[in-house]
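A single protein chain has been omitted from the complex, and every remaining protein chain is retained in its original position.
Moving on, here comes chain A:
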Amino acid sequence: MASSNSLMDSLFQRSLEDLIKGLRLGESTFISKSLEEIRREIKLTDLSTKSVALQKLSYLAALHGVDMTWAAFHAVEVVSSSRFAHKRIGYHAIAQSFSDQTPVLLLITNQLRKDLNSSNEYEVSLALECLARIGTDDLARDLTSEVFTLLGSSKALVRKKAIGVVLRVFDKYPDAVKVCFKRLVENLESSDPQLLSAVVGVFCELTAKDPRSYLPLAPEFYKILVDSRNNWVLIKVLKIFAKLASIEPRLAKKVADPVCEHMRKQNVGKSLLFECIRTVFSSLSDQEVPLKLAVVKIREFLMDDDPNLKYLGLHALSIVAPKHLWAVLENKEAVVKAMSDEDPNVKREALHLLMAMVNEDNVTEISRILMNYALKSDPLFCNEIIGSILVACSRDSYEIIVDFDWYLSLLSEMARVPNCQRGKEIEHQLIDIGTRVKDARLELVRVSRALLIDPALLGNQYLHPILSAAAWASGEYVEFSKAPYEIAEALLQPRTCLLPHSIRAIYIHSAFKVLVFSLGVYFSAQEPTSSSLVQESTSSGSSAVNGFTCDSISSLVSMIELGLCSLSGTIDVEVQERAKNILGFIGIIKHEIAEKATSQDSETEVHRAIAFMEDVFSEELGPVSSTAQEKVPLPEGLELNENLEGLQEICREVLEPMAESDYSSDKVSFSVAKLRIRDQEEASSSSSPPLESSSLLAEHRKRHGLYYLSSQKSDDHKDRDGNDNNTSNEYPPANEISVDSFKSKKKLSKPRPVVVKLDEGDEPKTKPDASSSNDERLSRAIQTALMGKGKGKEKERVKENHEINLDTENIEQSSRREKKKKKNGERSSKRSSRRQKDKEASVTKPVEVPDLLL
């Protein structure tokens, strides 16, 4: 029964062509039906039927996303067929679907070995192709000797594929270097351009991973660079030299001539010319002659009508821009013109180049040009433009910005670009400038006010972060405001319900600051002797805010009360709590406002409450270094056994938008301020126990002393601080640093306002290279091979350890000269000369590429 079934299946099996025809009629149901068929057919013993089924399955897997991992064993069956057609299908399926985890992988080792030894070169190349794509550590190890044999094959087709497979074998099994490396290097002298291309390609990949190990081969590469006429080969050799020259400057000098020669040739291919230019720009840019020539040649690319060449030309310019900006400036017109190109790639490259050109003098002009482009570009590019301006202008703490009033107005202009989606970045910069640049605060408050009262912005969710920054700034720096009432009104307007709760909470909190400030001014105007603090801050701001009358203050209070009433029942706890706080505060002071105008008693509850709240908000927020955490030494006895690799990911996400600094939150400043006035604080009771928080803070300071930046101003802080044994000289609050650095820097009579910077020259730590152990092993093996080639394998293995440890520099240097003389004299047999060279290469480790440089 079973056999008759299988007979029917075999007889009426659909071929791949039938399957494709069927698929063209209607897809989804046909696929599942065909899969059923395939599952049945593939289990049959007849290899022809099986292989056709496998072929159909591979097709469906590649183009229709059908899983084929379940058929791994059948692929192994098919590949073991003696027929070439079956083998092809089998190898194709294996190369397509096997991974390191495929359990039947072990079963193909022998089959691969058998086919690698086959007399049919096409069977050999099937096996090589398969090995190149799925080779695992084990396969690479077990088949190294076969690959070695094939590297010497007389058939070009087999040999070039054997060369290609070496890359995979070395990668997976570095010890194969000991066996195969010599033969691989020998192929560098091959006269067959195809073989040469293959071997140079392999070295190009190897060099890209670890240039240093291949420096000793520079003479061979140099010879190819000079002699070869094949563009494919030359391109790869240039790529190798680009890598080598960047670690060995003398090499750059040496290859400059041949590279120039290639560039000067009349009918040089564009691909080769481009590669020459790129090599010069990336690695030979210290050589004057090639650099100038390359800049001349790049203009041909920029002026070409072919968008590909234009794009590549701009791309190459961006490589050279950091080191030789003049090359870009010479082509400025072409770059600006490219901004209006229809090709998005060209536009993007042009944008990068323009941003590279930005400096103190032209930032206004370039930003103007770019903002015009932003207005008429598609959303994607528009935001890219805005993003680039933001990045360029904020680089190194706004180094290129002289006029912050202009920059702030530019930021608010960005917010009004219809497609703007860079709210987060703009938010960050508005707050950043507020904390860093004291002189810009007046303008910041003006700009913020304009943003807050603009009705068009509330509806755009991308702009909410900007509004949040504007709200914060107008609350924090309310002393600069001309009309606090108007700001409070804007902060509590009904349309703020369009904002997310977190931002709404900031709005409410800012309104609180405005209220406290206004009350403070009102009451201090009543009795000029009381609060010196407010006077201090108002004197630095504007004098326009002294006009609070009894009427205006009570209308402000009732406006705020009215605006918040509806919010006291909000679901969001943050919004509700802040609203309730203010309402409670208003409850305390409201009834006294009117009476207060007449009373002269400064010891009332209201006075104390207002003075307290003023103190709460009087602390200025300063920037905090993003590397501050790293300065905290690891506490003794702390063991971090757990792998925190995942944390790094998270940290990067957080740090990226906040490029340099982070801010202490409102909450922290609240507790700091509370600490300062603790002794006065009896009237208004707060929910958190003050003693505990102060001791916690003191504890924190003690532990992370380095984190707190030092300042001399801490004296007045000390006597207010409750903890006597707390040496507050060492632990002043973090935010006082800004005051001090202002003072020290103000002496410079620069027109540019001072920007608070932290940690100059403090590079954010880069993640240590997570190079796999295999890579290290490979480069060690290569270095050993280049040092000790030509000796017996066994010896080498013994020697390996010694060579690494012993510093044989001196001995080898002297012996090198001898051998060199010998080498120049004789080139009788290829083999012996090769051996010479190998030995020479081996001694060149400390001073690489000797004969090339002499």
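Structure notes:
As a convention for this text, contacts are C-beta pairs under 8 Å (C-beta built on N, C-alpha and C of every residue); 3 or more make two chains touch, one makes a residue touch a chain; residues count from 1.
Keep in mind that, in the parts below, contacts and distances are computed from a predicted model.
When the listed names "AP complex subunit sigma", "Trafficking protein particle complex subunit", "Extra-large guanine nucleotide-binding protein 1" or "Cytoplasmic tRNA 2-thiolation protein 2" are checked against UniProt, the chain not shown comes out as "AP complex subunit sigma".
Set against the missing chain, the residues A:Ile38, A:Ile235, A:Val358 or A:Ile589 yield one that touches it, A:Ile235.
The chain not shown here is touched by just one of A:Arg113, A:Arg133 or A:Lys337, and that residue is A:Arg133. Across the entire complex, the residue among A:Ser80, A:Gln194 or A:Asn362 in touch with the chain not shown is A:Gln194. For chain A, the list of residues touching the undisplayed chain reads 3, 6-7, 10-11, 13, 16-17, 20, 24, 44-49, 55, 59, 61-68, 83-86, 88-89, 92, 96, 99-100, 120, 122, 128-129, 132-133, 157, 160-161, 164-165, 167-168, 194, 197-198, 201-202, 204-205, 208, 231-232, 235-236, 239, 269-271, 274-275, 307-308, 310-312, 342-346.
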